[in-house]
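Here the complex is missing one protein chain, while the rest keep their positions.
For clarity, chains are labelled A and B in written order, and residue numbers in each chain start from 1.
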Amino acid sequence: MVMQHLDGNMLAGPLSEVFAVEPTTALRRCPHCRLVSSLAQLHVYGPQPGITARCPGCSAIALRMARHPGALWLQLGGSEGAFRFPLAE
Amino acid sequence: MNTLSPGFHGHTRPRSDRLPPGQYPTEQFPVLSAGPTPEVPTSTWEFTLTGTEGERLRTWDWAGFGDLPQEEPTVDIHCVTRWTKWDTSWRGVSVDVLLEGVDTSASHVMAESYGGYTTNLPLADLTGGRAWIVHTFDGLPLPPEHGGPARLLVPHLYFWKSAKWVSGLRLLDRDEPGFWESVGYHMYGDPWREQRNRSD
Partner (left out) sequence: MHGHWYFARLAARREENATARTLLFDVEKWPGHLPGQHVDVRLTADDGYQAIRSYSLAAPAEGDRLELGVQPVEGGEVSPYLAEQLPLDAYVEVRGPLGGWFVWRGERTEPVLLLGGGSGIVPLRAMVRARRSSAARSPFLLLYALRSPAERWYAEELRPGADADGVRTRLLYSREAPAEEPRPAGRLTAADLAGAAEVEGGPPLCYVCGPTGFVEHAAGLLVAAGVPPGRVRTERFG
């Protein structure tokens, strides 16, 4: 059982908890390899134990998130300092 | 709405003294990953012990690592995604051997991996015969998708602490969150106390 990546399309549901608009058509330029891609085109690993979305060109991390009871933790970019969104169950 | 998904129970979770709360046993060995599987040839593999100031304390190459005394732990492993696998057998080097004679005031350790993964642990949890760097699973070389050439094995904590593709241990003066800990997973991760996330 080899772990294979999914597309950023699957981020639509998890991100709908914190975004007011459909986010997967949003474009981003990778700071490492300069490839421009939509959120939907990112390579996604997960969803368990958390979601890691990477640039389809160079695999640099674009976003990480994990859903816990009462909170969604969202890290934009490949660094530290995640946002913790309190959410109802 | 009293008929929400009636009859749904998820994986059957039997009661057993060997099963931490909320876990179910599996015969499979699921692969969870946060990125592409790194290709690490044993010809270039290195394992580094780094001090609290960033200084390289010790480094082993593959041959040197093989010359260290080897142990063969058989242990139960518990994944935070709720599967438990009983009686997994491994071969590798006790972390006690790697730390032998190191004089440090460090309280914690960051395990670091090829591919960028990290996870934090108290130094005390890596000593006393409770943690290994393993390279063999079930008598065969550890497959890359399970962390080969070598991974950390700390079976008394949730399995995300057992970093795949481990490249070294960095000593810390204080606890810092690793890859999953920084998005809300528990800093310690004891499966028997169901320490899955920060508020637990």
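Heads up, the rule we're going with is that contacts are C-beta pairs under 8 Å (C-beta built on N, C-alpha and C of every residue); 3 or more make two chains touch, one makes a residue touch a chain.
All of these numbers come straight from a predicted model, not from anything done at the bench.
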Residues in subunit B touching the chain absent from view
1, 3-11, 28
Missing-partner contacts on subunit A, residue numbers:
4-10, 12-13, 16-22, 24-25, 38-41
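Heads up, the rule we're going with is that only the chains that are shown with their structure count from here on.
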Can you list the residues on subunit B that touch subunit A in the complex?
28-37, 79-81, 116, 145, 160, 177, 180, 182-185, 196-199
Subunit B-touching residues of subunit A, taken from the complex the two chains share
1-3, 5, 45-46, 48-50, 52, 54, 59, 61, 64-66, 68-71, 73-75, 80-82, 84
